[in-house]
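Just one protein chain is left out here, and the rest sit where they should.
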Amino acid sequence: MKTVEEIKAAIEAAVPGAGVEVVHNPGPSGQHSLRLDPSHAVEVAKFLRSDAELAFDFLSNVTGVDWPDREVTEKVRVTRPVTRTVDGVEQTVEETVEETRKHVERGCLEVVFHLFSIEKKHGPLVLRMRTVNRTDQVELPSLTPVWRSAEFQEREIFDLYGVVFKGHPDLRRILMWEGFKDHPMRRDYVEPDDFDYEPTAHDEVLARAKAHQAALQAAAVGHEGTGAD
Amino acid sequence: MLGEGILKGLAETARNFVGSYVSKERLTTVEYPEQRIAPIEATRDFPFLVYDGKDWDAGLRCVACQICEKECPPKCIFIEKSKDKKPDAVGKQQFYPARFDIDISVCMSCQICVEVCPFDAIKMNTEFELSTTDRFGGLLLDRQQLAKSNEYYHEIHPTEASGVDARLAAERAAAEAKAKAAAEAAAAKAAAAAASSAAKPAGGEA
Amino acid sequence: MTKIGTKLGFGRKKKPEGWNRPPVIEQTSEGELLEVAMGPHHPSTHGVFRMNLALDGERVIRLKPEFGYLHRNHEKLGEGQSYLASMPYTDRLDYLCSLTNNWAYALAVEKLTGQQVPERAEYLRVILSELTRFQNHAGTIGFLMQDMGCSGTPLMYAFREREKILDLFEELTGSRMMCNYMRFGGCRVDATPAWLDATRKVVAGLPAFLDEFEALLRSNEILMARTQGVGILPPDLAVNAGITGPLLRASGVNYDIRKVDHYGIYDRFNFKVPLGDHGDVYDRFMIRMLEMRESLKILDQALKEIPGGPVVDPKAKIRGFRPKPGEAYGRIESPKGELGFYLISDGGPNPYRYRVRPPSLINLTVLEDMSLGQNVADVVLILGSVDIVMGEVDR
Partner (left out) sequence: MVEKLDQIFVLLSHWLVGFLPAGLQQAAGIVIGVVVIVCLYPALFALAVLMERKGLGRMQNRYGPNRVGPYGILQPIADGIKSLTKEDIVPLSADSAVHFLAPIVVVVASFMGFAVLPMGRNMVLVDMDAGLLFYFAMGASTELAVFMAGWSSRNKYSLLGAMRAVAQMISYEVPLLLSSVAVVMITGSLSLTKIVSAQNAYTGIFPHWYIFTPWGFAGFLMYAISTTAETNRSPFDLPEGESEIVAGYHTEYSGFKFALFFLGEYVAMFSISGLGTTLFLGGWSAPFSFLTWIPSWIWFFSKLMLSICVFIWLRGTLPRLRQDQLMNFAWKFVLPLSLINLLVAALWRFLGEGWQRWVFCSAILLIAYVFMGLQEARSDHFGPRSYRYAE
């Protein structure tokens, strides 16, 4: 199989302005990936599927990854002029100072595709796409029209991560029930404390559930009280 | 195409019908309460705590390091570490589990606790007739219920147990040797120090 | 009088609103459609699975699968605990083939860390996963026949052999189904020579079972009439929809990950990949039948050649296992299809992302395509021939 760099070149030749980036994988698996620009993703996907040499006709795995907002603390070496008295003479000296800077890196939802070729028997080619943020701009183009195998997996990502796939024929929740609000696979998901727990003697779930029931009961009593009035 | 496949199938079921009366190979069912299959050595179901010697409380190998509690995938182990130390089977001062509960209604018999235990203190039992009418209390085994003697361990997993014993003995011997060496070294040092201190005043006197 | 009437069950309660509404959902030019919810508690949906069918007579006009009844967020669990602690949970994905699940996960982690697996462990893995494949295929055919109304006879024969294989598993791994046997960089315990001999004995007895199974089923006219030409899956659709495993090969696509990836040591064994030409239920049944014979071939070779040595990489760590940052996708040919694990490590003790690519779920993508225009009775067969385990579909 071609290397990711070669594939990148091929894509850029075929789809002008595709905006493909190589993402290096530091681990020993050597599965480097290509990050696609969502606006050209479908064209790139079509190219990858139909190109005679690449022939990625089999989309094996589609999955989401949640990258929450995170505070990055980095130490930066800054060089700045300092006025200082050296040997009784005031001088301006360039000095390197270490400074800690904090900034919040905006999180995003990422979708990862693993492609193989059944015809050429090579792979995997890893593709990634990122949403703009994790809250309101979570739309990505659906690759289901190109590879049917994405159908259920994209539904699953929609269900568990909340990525909205544009162009998906039937985007509904798949594992959670209709009417469920949250996206459980996100890293900041908080489990509700009112589910039917399986009580075990030492479980913190039990404590939480008890607290929840007590709160409910208190609320009910309060409600009754107002009703009597 | 004219029913010979069906006839073949009928012959096959007839053969099995007769075969189930003739051959033990075919009729694999064991009629459980009366008959039992021979115990398989590697079988595992729920964990127990091994103790050495006669007294279960004193002999528990567990030192409440809580690694198993941390590693347990379904989080069914609950350990409270003791505040004080008491001598273990060989007389070394150790922490001990003031409380050690396993909720076997949650346990999934994966034996990861056994693998991560550095002290060979927790092992898998083969006792499976554990049904109880008490859903919560009856399935929460405490320290005493979990404690089983090393002899029992030898009985259910003989090969594994002798391996563990050999390893422990080797470790103990090594530790003893080390301790002995250390003690000897200390003694030698002390002796040397004593000698030198003895020499000093002597020298002073001289 | 009224009292007796009530006792017998006449006119006792007020009927609910709309009780006499005919069970019709829509009118079409051809007639009325009947909506039937097959499942979640239906005898042959292989677990809690539901198909919303729209029927014209008994012909299927629409089929929408619904799942999630067994959802326990396996992937979230995996992200909240150490790498090793996920291993016993993989047993519970496809609970019929815990050993192949173990292998897939171990393979993905080994790709993530670059660990090497000792020779003997590789052989043991092959032996165990081929035994798993055998018992899974035998069971699947049994269940398929059960769906066809065989009153359990083939299933019981399959289970009789499965029993022997599970006994082997128990003897080696300590558990019959939830084996939790493979470790990153090898296997948990070594097989004794006695175990290997027992395995050889069992494997030597399996061809007789296959002959019996074939005599019972292969040329049965009713079976052929029921399955041939039913649930046809064209190869191009199969590839596009990511179908893997026996389902794909029954459609005539030559793709077996054992042959393509040569993971483990599969390149050392001499075996063939049976392919179907029609892609119908009969082909899927026969492909599984033939794959069992090929598995026996691999088993014979592996049991003959298995070398001595350690079964686990001596450098492998049980406690304090922290892979370097990176990601890996490892996949194997599980009995159901391509089972993949995708892991992202951030250097911590827990995986940052732990993803299972479940073959059962993705193979269901084409369920509707295969079932349209078929009979209700065929839908059951088609579902049975896909071979799903809900533990894996819902995760």
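Per-chain residue numbering starts at 1, and chain names A, B and C are given in the order in which the chains are listed.
Note that a contact is a pair of C-beta atoms (placed from the backbone, for glycine too) under 8 Å apart; a residue touches a chain by one contact, two chains touch by 3 or more.
Everything numeric in this text was worked out from a predicted model, so none of it was measured.
Taking the full assembly into account, the omitted chain touches B, C. Touching the chain that is not shown, out of B:9, B:47, B:73 or B:97: B:9 (per the contact rule at the top). Which of C:50, C:120, C:133 or C:160 touches the hidden chain is settled by the complete complex: it is C:160. On the side of chain C, touch with the chain left out of the figure occurs at residues 8-13, 15-16, 19-20, 23, 34, 36, 42-44, 58, 145-153, 156-157, 160, 216, 218-226, 228-229, 254, 259, 272-278, 282-283, 286-287, 290, 375-378, 380. Take chain B: the residues that touch the chain left off the picture are 1-3, 6, 9-10, 12-14, 16-17, 19-21, 26-29, 31.
Note that only the chains that are shown with their structure count from here on.
Shared contact partners of chain A and chain B, listed by label: C.
A centroid comparison over C-alpha atoms places B as the chain most distant from chain A.
The interface carrying the most C-beta pairs in contact is the one between chains A-C. Of all residues in chain A, none touches 2 or more other chains.
By the touch rule above, chain C contacts chain A in their complex via residues 67-68, 71, 73, 75-76, 79, 111-114, 237, 239-244, 253, 255, 260, 323-329, 331, 338, 340, 342, 344-345, 352-353, 355, 357, 361-362, 364-366, 394-395. Interface of chain B with chain C (complex): residues 1, 3-6, 8-9, 11-13, 16, 25-26, 28, 40-44, 67, 71-73, 108-112, 115-116, 118, 124. On the chain C side of its complex with chain B, the touching residues are 81-82, 84-89, 91-92, 153, 157, 160, 163-164, 167, 170-175, 178, 180, 188-189, 205, 212, 215-224, 318-319.
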